[in-house]
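Notes to accompany the following structure.
Only one protein chain is missing from this complex, and each of the others stays in its spot.
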Amino acid sequence: MEFQPFVRTRMLDAKPAPVTSVGPAGWIRRNLFDGPLNAAMTLVMAFVIFLLLSHLLPWVFLSVWHAESLAECREIIDQRYGTGHSGACWAVIHERFFQLVYGFYPPELYWRPNLTFILMLGALAPILFTQLPRKMMVFSALFPFLGAWLLWGGSVWQPVLVLAGFGIGFAAWTALAKVNGILAIAAGLILPVLWWVFAMEPVVNGLHAVIPLGLEPVDSTQFGGFMVSVVIGVTAITLSLPLGIMLALGRQTDLFIVRTVSIGFIEFIRGVPLITLLFVASTLLNYFMPPGTNFDLIVRVIIMATLFSAAYIAEVIRGGLAALPKGQYEAADSLGLDYWQAQRLIIMPQALKIAIPGIVSTFIGLFKDTTLVSIIGILDPIGLSNAIRADSAWQGIYWELFAFIGFVFFIFCFSMSRYSMYLERKLNTGHR
Amino acid sequence: MATASDPPQGGFQFSQLIYDTRYRSMTIQVATLIGVLALFFWLGANVTQNLADLGKPIDFGFLGEPAGYDINQRLIEYDNQDIHARAAFVGLLNTLLVAFLGCTLATVIGVLVGVLRLSHNWLVARVMTIYVETFRNVPVLLWIVLAMAVMIEALPQPRDFRGDDPAASMVFDAAAFTNRGVYIPEPLFSRSLGDFSFFGIFDISIDLLAILAVLGAGIYAAKLIGRQADRIQNRTGLRPTTWYKTLGVIVVPVLAVLAILGFHLGYPELKGFNFGGGIHLRNSLIALWLALSFYTAAFIAEIVRGGIMAISKGQSEAAAALGLRPSRTMRLVILPQALRVIIPPLISQYLNLTKNSSLAIAVGYMDLTGTLMGITLNQSGRELECVLLTMLVYLAISLCISGAFNIYNQRVKLKER
Partner (left out) sequence: MTKKVFWGALAAAGAAASIASADTLEDVKARGELICGTSTGLAGFSAPDANGRYEGFDVAYCRALAGAIFGDPDAVEFKPLTTTNRFSALSAGEVDVLARNTTWTLTRDVDLKNTFIGVNYYDGQGFMVPKELGVTSARELDGATVCIQTGTTTELNLADFFRANNISYEPVPIETNAEAQQQYLAGACDVYTTDASGLAATRASFEAPGEHVILPEIISKEPLGPLVRHGDDHWADIARWTLNALIAAEELGVTSANIDELAASTENPEIARLLGTEGNLGEMLGLSQDWAMNAVKAEGNYGEIFEKYIGEGTPIGLARGLNAQWTEGGLMYAPPFR
């Protein structure tokens, strides 16, 4: 008899998975109650969340939006929700919203900071999203002058003639470049400075007398709230980029003196707290200027914040430079490019691309650190919250103001950090 | 024969300074040097001129004058008749104290959160993510003020502990949580050895030194025992049980010293306006400490997570193939490698925390900014001297921290050959 092995000719139908390992039940078991330790952690976390929410939610939502003072707020809350309930008094945000956003900027001129903000987004777009046309960079380059003019007002000739300074420098450089290189560079650097320092003001006044185009001037003491944070943050980070690139290159070069100066500067700035630099801005900077010079506290703060972030940006860019394979430098050399050509065409575009997430996080850090200016008496959101509490109507109000300020900062910083993560992912796929 | 690389013949031309690569670097260096020197000279000349105009030449003499103000939080003896320099020193110690406490707690929380963010438990991972994002994206100054407000508003005042039916009571009759801070029992020695004066600047308790010395000796002995065990293990393949010996040489001598010194706890008790006795951790210190720790911990958590994720999966698979248990895999394979990635950014977080501790000024914690750059500056009116001195001290602290950790970093670095 022939051996007849048992061969199954038809596959069995797959059985449905046990009810405990699929569907919501399975998910819960796998993700929340996988073993006693996990189960315990889940329970603890759930309890913590419950505690937090059960206190926070009634406070946030069973609250008052319209009232004249804290006392009135409390009365309304007692009436509406019973005496035991402690609800938020958002009325203070409602009443002081514009002050928290614009400080003491004249209300009829709010369109100027608004427009500046929108234009700023427009100017940032070509830098942040590489798929946009490169021509838009021209607008980005012009924006700082336009933005400053919109915010501070004054004669339109000011920004135009400041820009003209760059034109003069460039013209001098091109004109003299054929005659003598050193002379050209020197002229290109010195002429604009002479123009800005000595010639510009009379020319501005003259032109303004002939063609009086301008906006109503707004003094920086009227700036406040989130506007001040954004102005200081954005200006400082923009100005610090070129400085940071120079410092990063200086730190990498073989030239001993340049390297020493760069390292000394970077390490000094990174070694001291920002608050000491702000104290320098508020009390010492005038000592370092020629006798009698004095400029606005916000300008001084911007200068110090620029120096501060330049040191951090330099380190970020140094990271970008270090991440580039050595082959890139060698390739540039073998093409016969000189140092600046190599930097401009090969090294920097790649290094900056790698460094963008770091630059964004430096910016987030700086933006958060702008709150420190409240300590030297600038009315940023936190400074304003103190001023609002000094008003007898709102004495004793804390959580609402802090919650609001914290929330706005969170929205700004969180979206920026998400953007930088998106960028990081994008860049990663580009390289691997 | 003239090749392209030959230097051009003929005399030196001015334009060679900028076009000839041999001279150009020199030109740039000299120009930089001149520029920097000119800048410093200009700044210096301005300062001298301005100060001369004001009739306030640079003078550090004020540091030797009596400070005249009191400091509540102090690690060394200080009263208002001491000099400004000593007040600044008290502030410096306070800065170091909060920086040390902050770095320690931030590391503990940060590592915990970083590991938990990688947990398979969905809820835990999400909650940790929310924690990290919330703390990272809100200014630290806001956290500090908020922590202070919570301390002040949420905790009972000392008055509430009074009476027959007090509104608040002490925890285990040993610690009191009040809105002026936390009072905990203090160690006391009934047969104290007294203090040792350190060049007359500050006193160190000899009791503490004795305990530390004995503890150090115990740890060294435990190491010797471990080494002995290693030798036995290498020879015979069996490791003798040593944990009770190790524990014994560390704990017993310390306990003996404590007993000899007459160690007991001094409990805080309510007398007069405040609690007396015990150690008083002031609310400003606690608020600053917690806010800085939780803020920095959010960054450290990300660093730790990144460090662990940077280790390729092959490593843990290889460890598993060798038969290592998960805990050993973590300790022997993953962590040593992850540490190399983690340590450099961790150092900069420590530096950030130390620098951020200068925000103490917002809650009235008397650190270096509060004393030297705060009250001393206001009383003496010497802005330039005070601010520059403060900056130098912070710079020195930063350089010390980064220097120390860089040495450590060199040691754990992958030895490449």
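Per-chain numbering from 1; labels A and B assigned in written order.
Just so it is clear, a contact is a pair of C-beta atoms (placed from the backbone, for glycine too) under 8 Å apart; a residue touches a chain by one contact, two chains touch by 3 or more.
Keep in mind that this is a model prediction, so the values were computed, not measured.
Trainee: Per the definition of touch given earlier, which of B:71, B:301 or B:334 contacts the omitted chain?
Mentor: B:71
Trainee: Of the residues B:63, B:170, B:303 or B:362, which one touches the chain left out of the display?
Mentor: Within the whole complex, the residue contacting the unshown chain is B:362.
Trainee: Just name the one of A:302, A:317, A:332 or A:354 that touches the chain not displayed here.
Mentor: Of the candidates A:302, A:317, A:332 or A:354, A:302 is in touch with the missing chain.
Trainee: Touching the hidden chain in the complete assembly: which of A:71, A:142 or A:177 does that?
Mentor: A:71
Trainee: For the chain left out of this view, which of A:116, A:220, A:276 or A:420 touches it?
Mentor: Checking the options A:116, A:220, A:276 or A:420, the one contacting the hidden chain is A:220.
Trainee: For the chain left out of this view, which of A:153, A:357 or A:381 touches it?
Mentor: In the complete complex, the chain left out is touched by residue A:153.
Trainee: Kindly note down the residues of chain B that lie in touch with the hidden chain.
Mentor: Looking at chain B, the ones touching the missing chain are residues 50, 54-56, 68-72, 80-81, 149, 151-153, 157-159, 179-180, 271-274, 276, 283-284, 361-362, 364, 366, 370, 374-375, 377-379, 381, 383.
Trainee: What does the interface between chain A and the hidden chain look like in terms of residue numbers?
Mentor: 71, 95-96, 99, 103-104, 144-145, 148, 152-154, 158-159, 162, 165, 196-198, 200-201, 204, 217, 219-222, 235, 239, 279, 282-284, 286-287, 289, 292-299, 302-303, 306, 375-377, 379, 383, 386-387, 389-392, 395-396, 398
The working rule: only the chains that are shown with their structure count from here on.
Trainee: What is the distance in Å between the mean C-alpha positions of chain A and chain B?
Mentor: Centres of chain A and chain B (C-alpha means) sit 27 Å apart.
Trainee: Touching residues of chain B toward chain A in the complex: what are they?
Mentor: Those in contact with chain A are residues 14-15, 17-19, 25, 28-29, 32-33, 36, 43, 46-47, 49-51, 53, 119-124, 127, 133-134, 136-142, 145-146, 149, 153, 351, 355-356, 358-359, 361-362, 369, 373, 383-384, 387, 390-391, 394-395, 398-399.
Trainee: Enumerate the contact residues on chain A facing chain B in the complex.
Mentor: 30-32, 34, 38, 41-42, 45-46, 48-49, 180-182, 185, 254-258, 261, 267-268, 270-276, 279-280, 283-284, 286-291, 364, 368-369, 371-372, 374-375, 382, 398-399, 402, 405-406, 409-410, 412-414, 417
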